[in-house]
Structures are given as C-alpha cells and as structure tokens.
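For this view, one protein chain was removed and the others were kept in their places.
Labels run A, B and C following the written order; every chain starts at residue 1.
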Amino acid sequence: MNLQTRLPGLDLKNPVMPASGCFGFGREFSELFDLNQLGAIIIKAATKEERYGNLTPRVAETSSGMLNAIGLQNPGVERIIDEELSNLRSYDVPVIANVAGSTVSEYIEVTKVLTSKAKVDAIELNISCPNVKQGGIQFGTNPELASEVTYHVKQASGNVPVYVKLSPNVADIVGMAKAVENAGADGLTMINTLTGMQISLENRTPVLANKTGGLSGPAIKPIAIRMIYDVYQHVSVPIIGMGGIMTAEDVLEFLLAGANAVAIGTANFHNPTVCPEVIQALPHVLNKYGFSSVEDAVGKGHEHETNLSRA
Amino acid sequence: MNLQTRLPGLDLKNPVMPASGCFGFGREFSELFDLNQLGAIIIKAATKEERYGNLTPRVAETSSGMLNAIGLQNPGVERIIDEELSNLRSYDVPVIANVAGSTVSEYIEVTKVLTSKAKVDAIELNISCPNVKQGGIQFGTNPELASEVTYHVKQASGNVPVYVKLSPNVADIVGMAKAVENAGADGLTMINTLTGMQISLENRTPVLANKTGGLSGPAIKPIAIRMIYDVYQHVSVPIIGMGGIMTAEDVLEFLLAGANAVAIGTANFHNPTVCPEVIQALPHVLNKYGFSSVEDAVGKGHEHETNLSRA
Amino acid sequence: MKKKIVEVTKVETIAQDTIEMTLAAPGITTGIQPGQFVHINVGSNSSHLLRRPISIADVDLMEQTVTIIFKVVGSGTAQLGQYKVGERLEVLLPCGTGYPIDSINMSKALLIGGGIGVPPLYYLGKKLADQGIEVISILGFQSSSNVFYESKFNQLGDCHVVTDDGTYGYKGYVTDVVDQLSLKYDYYFSCGPTGMLQAVTNKLAYQDGYISIEQRMGCGIGACYACVVPTNDGTNGFKKICKDGPVFRANEVVLR
Partner (left out) sequence: MKKKIVEVTKVETIAQDTIEMTLAAPGITTGIQPGQFVHINVGSNSSHLLRRPISIADVDLMEQTVTIIFKVVGSGTAQLGQYKVGERLEVLLPCGTGYPIDSINMSKALLIGGGIGVPPLYYLGKKLADQGIEVISILGFQSSSNVFYESKFNQLGDCHVVTDDGTYGYKGYVTDVVDQLSLKYDYYFSCGPTGMLQAVTNKLAYQDGYISIEQRMGCGIGACYACVVPTNDGTNGFKKICKDGPVFRANEVVLR
C-alpha cells in the first residue's frame, strides 16, 4: 500500500506527523521508537526570544479531551536551531517549524532565521495560539490581520513553503482560509485548539493558572472534521488536518473530509507510540474501506454530494 | 438546603431544567418521573408553521458527545399551544418557550402568540440553531442582527421576559452577549451546540443527512464554562448555563462560572431520569463544597481573581 | 416503559459475531408486546452517551427474563458483548409499539426476517403459535456462519433458511424463497435491513403485512425527533420509529 503523500515542499513517506507542541523536538519520543517512521515532524513553537510560558497548572483533563495553557515556552529560535534542529536533522524526516510571535515583525524575523540558518522543510505559521496574551489568536480570528502576517512571512520565507495554522475559534472558518490562501499560503493546517476552561470545585477558581486553555483531543474531532470539510470545498491549497486523532480510522475520516495529511497531538500523551502504531495500521484500514493509496482517499467524503448534485 | 433561584419572570424551586429540544414537551418523561420536581421546563423550538425538519439520520454519537440535526421539526406554534402547553400547564413548573424563525417578523409573531395566548413564563430566543438553512445561526453570529431581533421580540413579548440563547460558534462571545443585553434581553441562555460533522468510512459521506450537526454533551463543557465565565464578567443580566451537564458537580461548576441556573440537554438521552437525580444530589454537593444555597455559589469561581486584583 | 437495572443471566455466542443475552429483573416482562425493544445504556457517560436499541427476541414470564440477540457491528455492541453473567445493565423497556397481534384476525402468518431482523420475529412467532395461528418463516442470512435460531423457528412451524451465498439452505434472497414457495397466508411480518424491507414490501404489495424498521436514535422514547420516518399519507408528516414504531403497517411509511 502506497502511503506516500506529496505536499508543497514536503515529500512524505506517509501522511502522519506529530502536531506542534505535543512532541517537543522529538528527543524524548526517540527513546520509545525510531523517528524515521514518521511522515514528518512539526516541532514546538519557536519565538524570537526565549519564553518562559505561563504559571502552572498548565494542563487539565476533560471528557475525551484536555486543556492546555503552556504559553509558548521555548528557548528562542536561535537555541532551538543549535540545540534541537541539528539533532532532528540526523533523521530522514522532513521538519516543519511552528512559528509564533506577538508582532508581524517577530513572525518575519523568526521565519528568516529558520529558513536561512536551519533549512527547515516548511513553516507552520501559528496565528492561532489561544494561550498567550499578545499575538497569536488575534491574528487567527481576524482575516485582515491573518492575511497581512501570511503575506509578509511568505515574502520572508524564500522558497520554503508556508502552512498557516487556523484557529477554530471563529464564526467563519472558510473566510479565514480564503484570506490566507489569497495572501499566498502554500497550505493550511487545522485545527488548533478551542478556548475552554475548567473550574475546580475545591479551590473555586479555574484549574489552569492561565484560567483559560486550549481544548484538544477526541472531544473536538467533529469540529475539526466539519471545518476541514467546509474549507476543502472552497480552497485549493492542501490541508494538514488535526484535532482528536487517536486511530488509523480517524486518519481516514480526516482524509475523506479533505485533509491531504494529518497531525496527531494529544494522543501522544495518552500513548507515546501512537504515531508509529497509526502509521502501521493505516494500510490495513485504507484497504478495508476500499482505498489503494492515501491520495485515493483524499476528499472522498464529498463524492456522494457531487453525485447527487450531478443528478 | 435552599435550592430556590429567582430569575426575571421565573421563580424556580431549584435551578435545574431540561434544555430545549432534549425533552420534547415533557410528555414522555412524565412516564418516568414527576415533572413537578423540575425547576422549569424549556420546551422544543416553536416556529410559526409546522416544520418537517431534516432527513434522517439526524443524530450521531461522538467521543463524549453527540451531533444532532433535527432541523426544528415541530407542529407549529398554534398546535404546540393546543396539544402540548395545556398538558404542561397541569404541572406546577414554569414553562420557557424556545422561539425559532427564519425572519425577524416570524420571531415576533411566534412570540406574540406564545405570550398572549399561552402565557408562557419566559421566552428563549433561539438565534443559534445551526441546523436550519435559513435563519437561526446567522442571527446568532452577527451582533447587529442579534441585537435587532432581540429588540423587536422584546417589544412583542409584553411583560414576559426574554432570554436570548447564544451560539458558541463565534470568535467574540462577550460582544454577542453585550449586544443582546443592550437590546433589552432579560437574560442569556448559553451555550447552544457547536457545528460539527462525522463522516462514515463505509459510506464515504457525512453520517447526518444534513451533513453538519450540532455538537453537544460533555465534550463541549469546557467551552461552555469558558464562555459563561467570560460573559459573567461583562454583563449584568442572569445566565442560564448549559453544555455537557451530567451531574450535580457539573451544575456547581456552571454556578461557579457565573450561571444562575442550568439546563440539561444531551444527558437526558443517556439517562432520562438525570434531571431529578441531579436535583436530588445538588444539596449534598453544594454542602460538600461549602455552599449554603444555590445563590451563594453563583459566580464564586471568580472570587480568587477578585482577591488577587484587590491585593 | 420503565427504567430498570437488570442482571445478565446468560451470554452466549450463537453465530458469527452474534450474541444471545438474557436479562433478568422482577417485573421486567410486564406489558411487553412482540416487536418492542430494549433501550440499553451500554457504557459510562463518556464512552457511550447514546443508548443502543435492541429488539426483544424472547420473554420468559416464569423466570422474569427478556432475551436479546445482537450482532457486534461497532463499539456499542462490542461493549455490550463484554458484559458477563452476574453483571448489571441499566435499560429502558419495553420501548416502542410492537405488532398488534391481539387486534388482527388471522389463521396463517408468514414471518420474513433478515440478519439481525430475525430476533423480534421469534417472540412474535411464539405468541402467534400460542394463539393457534399457523406460523411459516423465511429467514435470510449472509452465510452459513451467520445462521441462528433455525431449530427454534422450526418448533413454531415450517422454517426456510436462505443465505446470500448459498452456503446454507436456499441460495439468494428471502424474496426468491417467497417466489419459489408460493405460499398462502393472511398477514406477513417482516424485519431486516431497509433494502430487504423494500424488496419484500414491493413484492408483497397486494398482501397485508407489518414491517419493523430501524433508525439511529437519540432519546428512544419519543422526545427528540431523531428517529423519524416519512409517512405515506401525502401529508409530508413523520412518524417516530421509537414510539409510533418500530412496527408499522407495510404501506404506512416511506422506506429509503
């Protein structure tokens, strides 16, 4: 079974990669399995300077989901390159760098450093982090701002493709997708987390120190599927889908909705070997439901509709 | 333990009521328990004319949640009054009528009929139904439209209070809440469902005939809690909270977030006697966490913050 | 319809992926009509929020038990199949409207079941036979490994088994057997996949009959409007399968 997947700038062995922020820089997981099995790796968000993130608690469990408010803790782009990317480069796996910032110029600077010094295979533009006070989510909920930052980052990235990560905390996801596509995005990654909160009955205060956090995990899968399905009908750039994937069956559901590849986030915490297990199960699942390759399945959840409207 | 809760137009024995669309008009549940135990009843959406709703399948199960796309099936406001409300009136329980429509004038007409002919205790203005092609959700994602329909329905309702039901499918829930408060809403009910989708791997098509459906159940509770927490800090009208409530502990979490009362939807399908069971457990739970009444707990999840900001 | 905690008193795999399970509780059998179903809470809050509807396949008034037969097709039936003798389940029963056998005047009945549509016909056949009505049954299965309850139906009267692949009994569909046998009967009673019910009702359009149909359910008690089926009376109206059905007169609703 052919699991190969071709996306702008990315020639993937298979369509499965860990999602940003849920895999660090791969170091810990490499103790548990051979990272060469992965389709790609999306690394944790990089900002210009070191960031210390939010106070703890930073995570909470919810029904079929979790909340996180890490707050973009990272050692800054230069140290990420020196301490982490060189190590990751020893694997034969494309690296997608997640770029975050508070201002358009920070996004531009981080992108320049990553594409010139580190030669990452793609940029994932994180305009949707709900857990920082400045930047991030404002860009992700306002089509003009999203379009502006996409345009400038695209200018700065040279020939390294830029995938824009969309926030689900919007009324009109198709509008956002079109805005960043028009601004030059080479692809979309979706979805980031939904803003949520849990309140401790004992302490009478939100569980997370940051009060709100990003909701991820199987709880949000129906929202991710809906958004990808809708966006697929209105944009032509490829989509890396994510949100609650736990199994190879889930991967196929995302492909049917219109994703060309997928990322797995929260499931890595439940089962740190979930990525290779899903990759191993995928051929059987594709075959069981009558598909002969990954590409064969992409967007096939829309077929019936086309048939109907042709009738 | 005092469970009494006073809201505009509603003098409730306790703060727990079934949510609109999940309890029909109470008839079936009355076979299983005495409806007099309920704090109130929110009945299924009423439109001017009979509506036949969407094709089936209309529901699907998701991780800790469900999708529904009933599509406002109802016999029309006149038959609801004749066939259902007279029966409900035999119970000593306030009735809140959920009003839906495609146009502002439909909302007005249905409200007039319900408040003049049927003397319902309150109107729940449903501007957030994601499952109908026309009306509903547009009103709920656009603050100007929401404000307009609220204003007109408020004019039409006489002295019957109007609660506006907010959609969570927005980037700025506080902006929506303020808009309808300024337009005269007596209270808010929140949240309605999030738009989602499930795709059948066998059939290669969305499971629901309507394709998308509304996501409800414990999966969305963190989103509901966050939205109520945020809105509570910015509006002064009371909030009836809902979204994933299964237990009396969940009820307390909603009270702490700022809800004055709560509604239970999806849980009625899992356990049709959940409402009386939650009502029975509530005094013990309030007491366990140090509260002496329902009102005592409302908004107390914000206390720590007040303390901090005072310090 | 009541909410009951029942004890599992028997679990047996009677065909491929097909489990026969007996549920016991005092008073459990009260008021059950053939064709009604049990609405089962198969799991905890988060793992299965929605109940699963399973037809009542048999009733034992002496033992106060109800027997169900289900096929493991997804996660809900898989979880139900994990229950062991002695464990408890929470169920709603009896749900829906069954076959109106007390109000039908007949001397000979034809039962036509397909796959997991066979179970409700067994209790129906038993009740009919009790009333002295002659019962003939045609049961369709995919393959020999799926066949169950043949001998039980044989005790009620002639039973013809047909498999899609011909690995057991006749080869083909239940409607083929209807053709070959050219039977005489007063009413037919059918339950099975929608495709089968369409074929049966088309073929037997000139006959009086009752069918039992399925749809994904929310509440299972008539409150949520999830499980509707369009009526055939030109009104654009709907019936609720969980309350007005699952049994309908053959021409009462639109199958699609």
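Keep this in mind: a residue touches a chain if its C-beta (ideal position, glycine included) is under 8 Å from a C-beta of that chain, and two chains touch if they have at least 3 such contacts.
Worth saying up front: this structure is predicted, and the values here are computed from it rather than measured.
S.K.: For the chain left off this view, which of A:N14, A:T47, A:S63 or A:T141 is in contact with it?
M.R.: Answering carefully, the residue with contact to the hidden chain is A:S63.
S.K.: One chain isn't shown here. Among A:Q4, A:S90, A:Q233 or A:N271, which residue touches it?
M.R.: Residue touching the absent chain, from the options given: A:N271.
S.K.: Looking at A:E28, A:E83 or A:E144, which residue reaches the missing chain?
M.R.: Answer from the full complex: A:E28 touches the omitted chain.
S.K.: Please give every residue of subunit A in contact with the chain that is not shown.
M.R.: 21-24, 27-29, 31-32, 44, 52-53, 56-61, 63-66, 68, 70, 73, 217-218, 246, 266, 268-273
In this section, only the chains that are shown with their structure count from here on.
S.K.: Whose C-alpha centre lies nearest the centre of all protein C-alpha atoms?
M.R.: Measuring from the global C-alpha mean, the nearest chain centre belongs to B.
S.K.: Which integer distance in Å separates the CA centroid of subunit A from that of subunit B?
M.R.: Going by mean C-alpha positions, subunit A sits 33 Å from subunit B.
S.K.: Can you check how far apart subunit B and subunit C are, centre to centre, with Cα atoms defining each centre and the answer in Å?
M.R.: Here subunit B and subunit C have centroids separated by 36 Å.
S.K.: Using mean CA coordinates as chain centres, what's the gap between subunit A and subunit C in Å?
M.R.: Using C-alpha averages as centres, the distance is 46 Å.
S.K.: Can you list the residues of subunit B that touch 2 or more other chains?
M.R.: 63-65, 217-218
S.K.: Which positions in subunit C touch two or more other chains at once?
M.R.: Correct list: 45-46.
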